[in-house]
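Only one protein chain is missing; all other protein chains are in place.
And then subunit A:
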Amino acid sequence: MDPMFLCSRRNECNRYRVSGQPIKPKIEMVVKDTTRHPWEDGTYDYDLAVIGGGSGGLACAKEAVNLGAKVAVFDYVTPSPQGTKWGLGGTCVNVGCIPKKLMHQAAILGESIHEAVSYGWQVPSLESIKISWPALTEAVQNHIKSVNWVTRVDLRDKKIDYINALGEFKDPHTLVGTLKNGSKKEITAKNVVIAVGGRPHYPEIPGAVEYCISSDDIFSLGHPPGKTLVVGAGYIGLECAGFLKSLGYPATVLVRSVPLRGFDQQMAQMVTNEMEQRGVVFHHRTIPLSVEKLENGQLKARWLNTETQEQGEDVFDTVLMATGRYALTKALNLEAAGVNCISESGKIVAAAEQTNVPHVYAVGDVLEGRPELTPVAIHAGRLLARRMFAGATQQMDYENVATTVFTPLEYGCVGLSEETAVHRFGSESLEVYHAYYKPTEFFIPQRNIRNCYLKAVALRDAPQRILGLHFVGPVAGEVIQGFAAAIKCGITMEQLMNTVGIHPTVAEEFTRLNITKRSGKDPNPASCCS
């Protein structure tokens, strides 16, 4: 049965009318619903209820309210297995992008102190320079708390009702929120946006949930992490291992398949090479087997190499699980709303952010097959609000979204990886321009330049439209953002080569690309003899 018929106000659902024509309900298919819902007279408490006060949900709520809608937002954080909880604002602000970038910055600053000596700064007792973990986490957490506060002020100021409760469906238009004290709050809404995001996944091995932390915990960890095992080599695992090592904590990474799966693998190699050269230990093709707590409080982790079947083990102070994230759809009681477009991984399949129930939408990390990125969620949420409440028609374009991995040497990219481009177009139809480069500021402190590399993946035929740009080096995010706009505009290699660079910058290297992989020429800079 088509669940949209569960909705007894389906004729009034604003998204129910496809292509302007109201769909005639097939009366014989309507489930006889004997209970009378308070919203059945066509009045709802809210025009929009958003479940999840993260980047996507809040952006959607704010835009909706700007367009005159009455809006409520449910937000609730279930504590992590280690008991960490946080405030309004979602993953990005509390346990994601923001604390990650701040700790990355802390790591860079520490390195800069050492580099400063090469530039003539007189730093007394360089060997005694070390991070105060409590001071770092306090600074980071204070920033987060002030963002939580500003977010709450913003919602209140915009007259959005913030309900600090775990929201779930009671019926297609009724949501029930469970507050911290267990009491319930029920509201009705004409439209519902699911923006519950995701949480870290724990592998099913002994000791994982009991003793291990995740990205939910690391940024507020009450004690220095010490020697740390990071399980997982996605961007979260690599970023955590990267800043921990730079902050002075030994880091080991278990890689199950390949690092940064889904990203360009040549670039991923550059990123992990740099980390290895900085002392991060990688165990490739390994899966964790168990984590046990020793009498001294340390954690003994065991793992298996899936190729050689050899087992390995070591003792750590902290084990951080970064083995993926799962969408928080289970707690939503989606059946009650008739939402059934759920993928195997528990995510919501919703082209145009609309579920199979026309007045129920989804944005952000909860969506299947969409980039799990804050700005993506924000943009999609905003556009959705305009379609819901302003008759707009613009759809979210999920193509060519730029992103950056904030590893010690950052990796920024936009568009297709070389692998994906080859898969889609065939290598004969592609031209890949690449170069190693030497950031000017690396010379004096003799920083490692071996992994400073960039490439452009373009169509081979003139004018060589660019499909993907990739950059490993300092401030990669700042470098890539502007080029992402160029890609959106359909920039070609001809146009890129005719762009005059800003000297001396690292971003100008894109304008200097001229060596193709096909030519077999040395992509190292001319003056380089390494």
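The definition used in the following text is that contacts are C-beta pairs under 8 Å (C-beta built on N, C-alpha and C of every residue); 3 or more make two chains touch, one makes a residue touch a chain; residues count from 1.
What we mean here is this: contacts and distances are computed from a predicted model.
*Asks:* Suppose you had to identify the omitted chain by its UniProt name; would it be "Peptidase S26 domain-containing protein", "Ubiquitin-like domain-containing protein", "Glutaredoxin-C8" or "Thioredoxin domain-containing protein 17"?
*Replies:* Cross-referencing UniProt, the chain left out corresponds to "Thioredoxin domain-containing protein 17".
*Asks:* Would you mind spotting which of A:His114, A:Arg156 or A:Arg261 touches the chain that isn't drawn?
*Replies:* Touching the chain that is not displayed is residue A:Arg156.
*Asks:* Looking at A:His114, A:Lys130 or A:Lys145, which makes contact with the chain not pictured?
*Replies:* Checking the options A:His114, A:Lys130 or A:Lys145, the one contacting the hidden chain is A:Lys145.
*Asks:* Even though one chain is hidden, which residues of subunit A still touch it in the full complex?
*Replies:* Contact residues on subunit A toward the absent chain are 142, 145-146, 148-149, 152-153, 156-157.
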